[in-house]
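For reference, the structure I am asking about is given below.
The other protein chains are all here in position, but one chain of the complex has been omitted.
Coming up: chain A.
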């Protein structure tokens, strides 16, 4: 039999449904790949091969009994360790939550299990999803499977870097990601895979460890656009337990996939042509424009005048929300407790939080506390919230002239680990193209478009109007069909 770990969601689902192979065989093939790569790539914090097999056995039994199978039936996936999973440790890659075993299941993961998926394990990430390179995890860096002849370890992107590395290295056919300021799209671009952040409110945030509540949104990461459409359909849906969940039905995105873009207008934002962007990235963008023209779309130049202010606004809003959300980690109800001799309650809080949070998390909590503090609230936080309104207005105006927007996903290809870790600002600039759509709550996806001259993957980003995941997926499919991206990292692990 051919290598089952080369298959994506649609091929596994169809193969299991048609009886070409058993779901258990799929789970075991991926379990073997996970086990073989676990020390080299460090993509998993916890491996759960038995859960993958159990879910697969249930699917095989259902098929034998002639029962209807779910949209993800027989597909074993990786679960970003930001999603609470009942009975399996959930850490958000922090020491603070090491050993925390939820007694409940996040809505998104519950939806996926209900659709027939199984869990291969919990994937590594940047601590509390704060980072763009996976260098802030308490459990150590994830190493990208992509290596060049220089032999340097490269960043798999962040925060969903465990997810991107695992998919790219064929340890799982798909994985969950979360995107606060680009954390699905940037790692997808770095590792040559596909990922979509849906409209804010499409996927429930219930049971997802919170970073910045007005921005956090879960989404699928997979090999191709169709697989993303299938998995997003399984993840999304109204959840009465999340007050920001949109009470809308979930369209059948897979069934409506169509790469014929005749009659569609694609906006190209002139402000995204920034100084310092790699020549390779700009060339890939130009190729993307040609591909979408070839698919029948009309290209229109658009303006998003507040683009340059998106990143600084994000680095006020996200830390402000994080400082509030992370106040819950105080050593009382769950997680780490550091109780120095003779300490009182306040000392315990301070000691616990000093020990349990890594440097990047502390830095962001402190920035957030500062910008929310008396005397600075209006100058920083309110100002940033007003700029956010302007950024959202820019997009609303642009979508009167076009259907979707095409832009690069990242300003560079994957950088070597350690290159930016001493300079928080240089690291933050990685998300310059991704953050604006996050601030506006818009659906956006990254599709691999080729390799740069060094041989590292690059991604193109499609941004859509509110609730227009279909438009994003369709434009993504048009790019995918023309890019013909089939490159895989050379196996060294």
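The rule is simple: a residue touches a chain if its C-beta (ideal position, glycine included) is under 8 Å from a C-beta of that chain, and two chains touch if they have at least 3 such contacts; residues count from 1.
Methods note: contacts and distances are computed from a predicted model.
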**Request:** Identify the UniProt protein name of the omitted chain, choosing among "YCII-related domain-containing protein", "(Fe-S)-binding protein", "Aspartyl/glutamyl-tRNA(Asn/Gln) amidotransferase subunit C" or "Electron transfer flavoprotein subunit beta".
**Result:** "Aspartyl/glutamyl-tRNA(Asn/Gln) amidotransferase subunit C"
**Hidden-chain contact residue, picked from the options A:83, A:380 or A:433** = A:380
**Item:** Residue, one of A:128, A:315, A:415 or A:433, that touches the chain absent here
**Value:** A:315
**Asked** Which residue among A:64, A:114 or A:339 touches the omitted chain?
**Response** A:339
**Fill in**
Where chain A meets the chain that is not shown, the residues are 99-104, 199-201, 214-215, 240-241, 243-244, 246, 306, 308-309, 312-313, 315-316, 323, 327, 330-337, 339, 343-351, 353-354, 357, 362-363, 365-367, 369-370, 373, 376, 379-380, 382-390, 392, 424-425, 439-441, 466
